[in-house]
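One protein chain is absent from this view; the other protein chains keep their places.
By written order: A and B. Residues from 1 in each chain.
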Amino acid sequence: MLAAVCLLGGLLSASLVRFAPGYGVDERELDPRLSQASVEAIRNSRKLNASLLSYYGHYLTRAVHGDFGSSEWLQRPVASLMKERFPVTLKSVVFGVLFAWVLALSISVFGFFFRESFFDVSGTVLSGLFISLPAAVVAIFAMYLRAPVSVAIAVVTFPKLFRYLRNLLTHACGQPYILAAQARGIGQTRILFCHVLPLASPALFALLGVSLSMAFGAAIPIEALCDSPGVGQLAWQAALNRDLPLIVNLTLLITLITVAANSLANVANEREL
Amino acid sequence: MRGRRKLRGICAAILCVVFAAGLFAGTVTSYSYATQFRERSNAPPSAAHLLGTDGLGRDLFARLLYGTRVSLLLAPAAALLSTLIAGIFGGFAGLAGGCSEKLILAAADLSMALPLLFVLLALRALLPLDISPILSVVATFVLLGLLGWPSSLRVVWASTKSFRNSDFLLLARATGCGRLRMIVRHLFPNLRPILFAQFWISIPVFVLTEATLSMLGLGVMEPLPSWGNLLRGLEDISAVSANPWRLAPLILLILVATCFQLVLPVQEETA
Partner (left out) sequence: MTPSPLKNLALVILLAFALPARAQTGGELHFCLHGEPKTFNPILVDDEASENIRYLTGGVLIRLNRQTQALEPALATSWTISRDRRTITFHLRKGVHFSDGTPFSAEDVAYTMKLLMDPETHSPTGDAFRSGEGNMQVQTPAADLAVITFPAPIAGLERLFDQVAILSAHSPKKEMAVLGPFYVAEYKAGSYILLQKNPNYWKHDAQGHSLPYIDSVRLDIQRNRDIELLRFRRGELQLINRLDAEQFDRLQHENPAVTRNAGTGLDAEELWFNQSPAAPLPPYKKAWFGTKEFRKAISLAINRADLCRLVFAGYAKPAYGPVSPSNHFWFNASLEEPKYDPQAALRLLAQAGFRLENDTLKDRAGNRVEFTIVTNSGNAPREKMATMIQQDLSQVGIKVNVVTLDFPSLIERMTRTFDYEACILGLVNTDLDPNGQMTVWLSSGEDHQWNPSQKTPVSEWEAEIDKLMREQATAPTEEERKAKFDRVQQIVAEQQPFIYLINKDVLVAVSPSVVGASPVVLNPWAFWNAETLRLGPAPELGVQK
């Protein structure tokens, strides 16, 4: 099922690029120095000679053997491009998610200890403010403050994460056995670590998956605007240049991450139910 | 809780005022959003131009109002569309279970992974050139609505699923309640607050997405203003620090998005 979704995702984006206007066009065609023959040659090199399906099948068989094709725009093997770009994005996303979690967890845990107080309000205000900032504006501020891309990603991921977390904790605190534990005079710390968190752990796990896929989604516009040399920026450039092999590979990667994160969430959810 | 209710009242009032100002932009300001006063370009705020003028001498206050109209009328429409899709498919997936559930969830994953930016880019290139800017904006928002359903879908699906196993539906089923009747009389009333919350939550999301698109050069066409292309003026931060009134669109956006968040009752936020 997972594999099918990924493969379909790749095919869909391939057909999207193939049938979108401007496919097979190269900016070099406008160079007045180039002779007719050279322009023709460039056009032919950008043309897809086979049908899309056979191209995709061909690509998949080669991909299985470790050959991911090469980018038409940068004229370099996709594998080496990925090797350069992916760690950059991975680092930003992982750190971004980490920042967001630390912030959200600490605010909501403090909120748990000192209910109806400063922390809850400040968390709400902060998440309200962050959620109101378009990703692009966050990117510009990050760049202006010389903050790394991961901070921008954290800012974009934080609000939703915080909301989920707070709801989760509020929900858990309303459970009868927690109330019972409180009635028995068990300390708040003990309740949090021995009763609330273990019970919420599948949901937290699911949340981790969701926040990772959210962060990857946010990475594309942020990297494109911040000029961070990661996968997101590459994807944006590849789309602008109608680079079919690169797009197919990138979508496969992004679909894989999304699907994996979501199924992580599903598994955790089902265990909870 | 009373403080919270008061806050909600204030937020609702702010939203109403902003909506009304956008809707009746023509009466609030006498300027058109497109007229260029070329002798007064980049002017600071004054009595004639409340927020000054932009680089081509267009009145920024008028552009902000008309931009509000575009963004605040179309974002709810897109939100309605995406909530409808999410409600129908999410509800169905949660109720039916089995193969169709898996298929719908897979489709949601798939459309989450699609390069949204590229779809929009292709859409603009596919539309005929001579359609009016307003139509192309509408098309953009419709597409946003059509592609924005997956996250809401997961919420609706999860809640439906939990309702399906709940006692009151079991009871209904046991008393021989028909399928349609069960959906209309029992399930829908329970889902309604969730759908409503999703609709409410997605409005600012679409406003913000349009803003991001505009900043990447894919948004609303000139000379029609939207919050997104007004925010493009922020790209050059040093220019903004010299002319702080250029922040007005951002402040309005934050204000409106925050109000949208706060208007929502806490208990309906569950997601």
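Points to keep in mind about this one:
Please note the rule applied: contacts are C-beta pairs under 8 Å (C-beta built on N, C-alpha and C of every residue); 3 or more make two chains touch, one makes a residue touch a chain.
As the structure is a computational prediction, the values presented were derived from the model and not from experiment.
Although one chain is not drawn, the whole complex shows that of A:Y23, A:F95, A:F110 or A:F205 it is A:Y23 that touches it. Of the options A:I131, A:L161, A:A181 or A:C226, the residue whose C-beta touches the omitted chain is A:C226. In the full complex, subunit A touches the hidden chain at residues 20-23, 25-39, 41-42, 73-76, 81, 84-85, 140, 143-144, 225-227, 229-230, 233-234, 237, 240-242. Contact residues of subunit B toward the unshown chain are 34-36, 38, 41, 55-57, 121, 124-125, 129-130, 132-133, 136, 216-218, 221-223, 235-239, 241-242.
We take it that only the chains that are shown with their structure count from here on.
Computed centre separation for the pair subunit A/subunit B is 21 angstrom, with centres defined by C-alpha atoms.
Residues 102, 105-106, 109-110, 112-115, 117-119, 121-122, 125-126, 154, 158, 161-162, 165, 204, 208-209, 211-212, 215-216, 228, 231, 234-235, 237, 250, 253-258, 261-262, 269-271 of subunit B are the ones touching subunit A in the complex. If you check the complex, the residues on subunit A that touch subunit B are 1, 4-5, 8-9, 12-13, 16-17, 20-22, 127-129, 131-137, 140-141, 144, 163-164, 167, 171, 213, 217, 220-221, 224-225, 235-236, 239-240, 247, 251, 254-255, 258-259, 262, 266, 269, 273.
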